[in-house]
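Quick notes on the structure that follows.
A single protein chain has been removed from this complex, and every other one stays in its place.
Our next item is subunit A:
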Amino acid sequence: MAAVLTRDIVKTFDEINAVNGISLRVPDGEFMVLLGPSGCGKTTLLRIICGLEQQTSGDLLIGGNIVNDIPPRARGIAMMFQSYGLYPHYTVRNNIAFPLRTQRMPSQDIQKKVGWAAQLLGIGHLLDRRPRQLSGGERQRVALARALVREPTALLLDEPLSNLDAKLRTSARQEIKNFQQRVGLTTIYVTHDQVEAMGMGDRIAVIDHGRVRQVGTPIEIYQDPADLFVATFVGAPPMNIVTCNGGGYLGFRPENFLPRDMIGDDGVTEFSFRVDRSEYLGSERIVYGVMDGFDSKQPITAKLPPAHVAEGSVRPGEWHRFAVKNSELRRFEASGNRSTRH
């Protein structure tokens, strides 16, 4: 197991910068999530780390050693692919054994290790099947077993849950996280799903256009977004952003934007809010509308706990007194970066 460090990595495809100078430190045993929209360069970074792509410039260090020119097979890194990349002509047993056979391990040891990995992921009963005879969840476990069987220095996961259905995804999320904590393996996990990122990552690196916008714990990312991109990319619905009179932007989370009488008296900012539309989602009510005196590209959203807001009290078409605690207001400069706190 080892720390992974990227130093100013740039990758250019036909004069387009897919990765545009990413420096990232993933300490030993950390679960790091790379979060970003499609085409932001997160998968390219992952492929550079495991050696499937060669960076145009910059250094990659694994366990303190520069591995720029070391081929994938010698980097000791395991990767799990979006569609798993299982070998269809091999049984599960041979799939898991493959990384060991490439290392010319004696076959007795291979059997032992395959048994160990299969037991670890609870797929012992599937060893003689072929990948096409497995369900999506089983395939995912086989892929994970294959990645782990040779005890890699780091594990890279490229959107591993995107081929599972919603229900399975929740349990697989738990499993991967538990598993990672148990083994203490340095893990880099790529996803565009913020629920996965928030729920699994020790830290999250938000990436856009080949650059890291912010690195931090899920709480830091959510509470203190470094710029407008992070503020609007993380959170569902995203942070409300309105233009300020004095230039720059003002942001606040929909769940902090509440009717005036639901918030205490000290340190609040009041707004006049006209509700246009409301959605009842069971555990909450989302209302959309406009704010008096503020411009916004998106409709302003407020997330109301339905237990407190009866259907009739916030009526579409009417102006209401809404407020946000001052401590929950975030200010951004005109450039989009976060203003220093005040």
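As a convention for this text, a contact is a pair of C-beta atoms (placed from the backbone, for glycine too) under 8 Å apart; a residue touches a chain by one contact, two chains touch by 3 or more; residues count from 1.
Note that in this section contacts and distances are computed from a predicted model.
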Protein name (UniProt record) of the chain left out of view, among "Sulfite reductase (NADPH) hemoprotein beta-component", "Sarcosine oxidase gamma subunit", "Fatty acid desaturase family protein" or "ABC transport system permease protein y4oQ": "ABC transport system permease protein y4oQ"
Omitted-chain contact residue, chosen from A:S83, A:S135 or A:S313: A:S83
Touch criterion as defined above, residue of A:N65, A:Q103 or A:S272 at the omitted chain: A:Q103
Contacts of subunit A with the absent chain, listed as residue ranges: 47, 50-52, 72-73, 77-79, 81-89, 98-99, 102-103, 130, 132, 146, 150
